[in-house]
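Next up is a structure, given as structure tokens.
A single protein chain has been omitted from the complex, and every remaining protein chain is retained in its original position.
For reference, chains read A and B in written order, and residue numbers begin at 1 within each chain.
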Amino acid sequence: MNNRVPKSLPAEIRPSLFSGHDWIALAIVSLTFVIPFTSTNPQVLSQTNLILIAATAALGVYIMQRLDLMSFAVPSFMAIGGYTVALLSMKLQLTDVFVLAAAAFLMPALCAIPLGALILRLKGVYFVLVTFVLTEIVQLLLFEAGPITGGSNGLVGMPAVKIFGMELWDNPHVLLTTCGLAFVSFIITSVFTRWFRSEFAAIETNDVLAESLGLAAWKYKAMAFSVAAGVSGLAGFALVNMLLTAHPSSFAPMSSVNYITYTIVGGKASILGTLIGALLLVSATDYFALSGEMSPGLFGLLIIVVTMVARGGVVGVVSGLLYRLAGQSPPLENGEHYLVVNGEKGQ
Amino acid sequence: MKLGLGRLVCGSLIASAGFVGAVSACELKIGVPAVLSGPAAQWGIALRGATEFVAKETMEEKRLVINGVACTVSVKSIDSKYSAEGAASATNAFAAEGIKVIIGPVGSPEVTGFKPVATRNRMVAMVNSFAKNSIGPEWPTVFHIGPGPSGWAAPIIDVGLQRYKFKTAAIVAPNDQGGTDIASVNADIFKQRGVTVTEEYYQRGTTNFAPIVTRIMASNAEALDLASSPAGDAGIIVKQIRQAGFTGPIFRLGGPGTDEIARVAGGLDILKDFLWYEPVYMDDNMRALEQKYEKLMGSVRPENSDFFRWTFAARMMIKAIQAAGTIDNAEKIAAAMRTLPVEDEHIGKGYWIGQKFFGINQEMSYPFAIGVIQGGVKQPLIRAEAVSEK
Partner (left out) sequence: MESFIATGLIGISLGTQYTLLALGFTLIFGILGVVNFAHGGFYVMGGYVAYYCNVILGLPYPVAVLMAMLSMAALGWLFEAFILERVIEDHQATLMVTMGFYLVMATAILMIFGAESPQFPFPVTGVWRLGGIYFPYANMIVLGACLAAIVFVYWLVYRTNIGRGMRAMSEDLPVASALGMRTKALFPFAFALATGLAGGTGALVTPILALAPHVGDSVLAFSFLTVILGGLGSVTGATCAAFIVGLIEAYAAVYLGGSKGALTLFALVLIILVVRPQGLLGREVRRS
């Protein structure tokens, strides 16, 4: 798949579909499949689970970042995905993991289309706020729609999901499900964002100009919002599956801040940044939780220090260093090829 | 990532080493998933303080002796953040260290996230939370430190009805599990006594309650129940409803925190007529316990008075471990616990209850107290006998 070159642009402009960072990220995520088979340590299983769920959720932020939009809507779509799964498995006894994953992706993605039509006209901080308000609204709707969502008690007592009729109920199997969902999400996200990278880069740089040059910006924005919603929905599925409960507190509006932090601290330029950000910060949170009352403060300090020291995120700094050591200039990330070709980026 | 994997592997090695160590010598490690950050932090601090105290007490007085060896007891507390994920992740961390004995967590969302993980990892636990499903037959090794409003709201409402005349009441609580589960139980008990009830739910994070207060005033309620509204919120509600001209009695049927409510509201005069559930009756025995804490730990006990219930719960757990003669077999410890009488050196005798409300007889019921403020003056606590189901 990586060797397919679109016919519309010459090969030197669209070199390969995936960059080095994409390959590393996908390799890491696929490596996690080993853990459920090799470890029985609950801490290792639970940490890997939490990291993968966090990274998958943060992909929703990463996708919208391609368009220079900062989205706080991740928990809303996670909730839609998670509750869809809980309802299907509890009310309709649908427990096949493929059916549930498809539902967890499609339901939020479909909901995102009419929503996107309303709010994608907004830019900058206005978009930030509207997505923030959206998570608050979803949280209140979960409470008000008690007969369907279980209100403040959530939906408890989901049956275990099944793959080819086999139950995935114990710790390693729950992690296996999460690994699968995370892998699918990373594949979808990297293919989607890399396939349209020049279009996204054009919109990110100047969407008015892009539109006047004939690029249907709204189409790409709507697609991105929809895919971001779908991926968040998969994260919601993984979270609900881990807790065996769809609970409104799992989708609290303020948790959106975490997902944004993972993406930015890790490095928003590549999908690897999202993964590394989630890995570092979830581990840090877990480590800080031991220091009790101090933990949020230590976390805050860490965010400040990383932001000040590592501009461009952890991944940006590390790969910059590596290339400097090797005596090369760093390769260009998403979409920058396009700009170089058009002579807009002169370094 | 190599580093990350390396750390995970290292972590598991260290963890399993710790596990082996725990088996050979008698070293009891108690896991405490306690909320230590955010608005509910004081609850977690009381839980952690009580467990650390009992651990020290057990060692100093050699209360836990297995196969002739006095056990060391240590406590590992992790911030469970008042969320299901936080508690689940803390519990997994305990499991990784081979910890089988858990005291906590405090809140409904935490207990929701905690129970499946604890059951999966064969742990025995003493939990709190006023949720309607805090314990149950699905979780046979999970015990409850004391009843929720189902156990004690009725006697308090009766005291209120003796002292004040009211036919209507309003209940106000936050619109999440911590609020609705208690408010609805309270509402049923009011209704059984012929009182008409309106329930008002507010969004957690609300800071100005004037609109809610206006609604309550418009409902012509003659009494108010703050249910489980956090103490800070409850204080503002009291302050604002008194400003609005409400003169009826105010109940607080949802846990301790009266001192803090009074501080926020602006003093006892503002509370005026106020009744609340107090986890323990403060008498010489309780003061002796306070002093023992100070002597042993070198500081004043945590302010939140759930400290006492957690102390009784942790001691009960130690007794059950002693009776079972094992520090890591949850089923045996749970079985031993069920056969032990509910009793504590400081508070006295109690009962196992819970069959009627939860379908499992694993809830400790101790004597509690009814707090009364009348005309702005704090009255002596009324001692209420332990609720029994027999």
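Going forward, a contact is a pair of C-beta atoms (placed from the backbone, for glycine too) under 8 Å apart; a residue touches a chain by one contact, two chains touch by 3 or more.
The structure displayed is predicted, hence computed values, not measured ones.
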| item | value |
| --- | --- |
| Hidden-chain contact residue, picked from the options A:Asp68, A:Asp96 or A:Glu211 | A:Asp68 |
| Touch with the omitted chain, as defined above, among B:Ala169, B:Val264, B:Ile373 or B:Val387 | B:Val264 |
| Options A:Ile119, A:Met223 or A:Leu243, residue touching the unrepresented chain | A:Ile119 |
| Contact footprint on chain B, counting only the chain that is left out | 37-39, 41-42, 45, 175, 200-203, 205-208, 210-212, 214-215, 218, 231-233, 235-236, 243-245, 260, 262-264, 266-267, 303-304 |
| Residues of chain A in contact with the chain not shown | 68, 70, 118-119, 121-126, 128-130, 132-134, 136-137, 140-141, 143-144, 254, 257, 260-261, 264-265, 268, 293-304, 307-308, 311 |
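Quick note on the criterion: only the chains that are shown with their structure count from here on.
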| item | value |
| --- | --- |
| CA centroid of chain A to CA centroid of chain B, Å | 37 |
| In the complex, chain B residues that touch chain A | 1, 4-5, 7-8, 11-12, 15-16, 34, 36-38, 41, 45, 48, 77-81, 83-86, 88-90, 92-93, 95-97, 109, 112-113, 116-117, 120-121, 131-133, 175-177, 179-181, 203 |
| Touching residues (chain side chain A, partner chain B) in the complex | 28, 31, 35, 39, 41-48, 50, 140, 143, 151-154, 156, 170-171, 239, 242-245, 247-250, 252, 279, 283, 286, 288-290, 292-293, 295-296 |
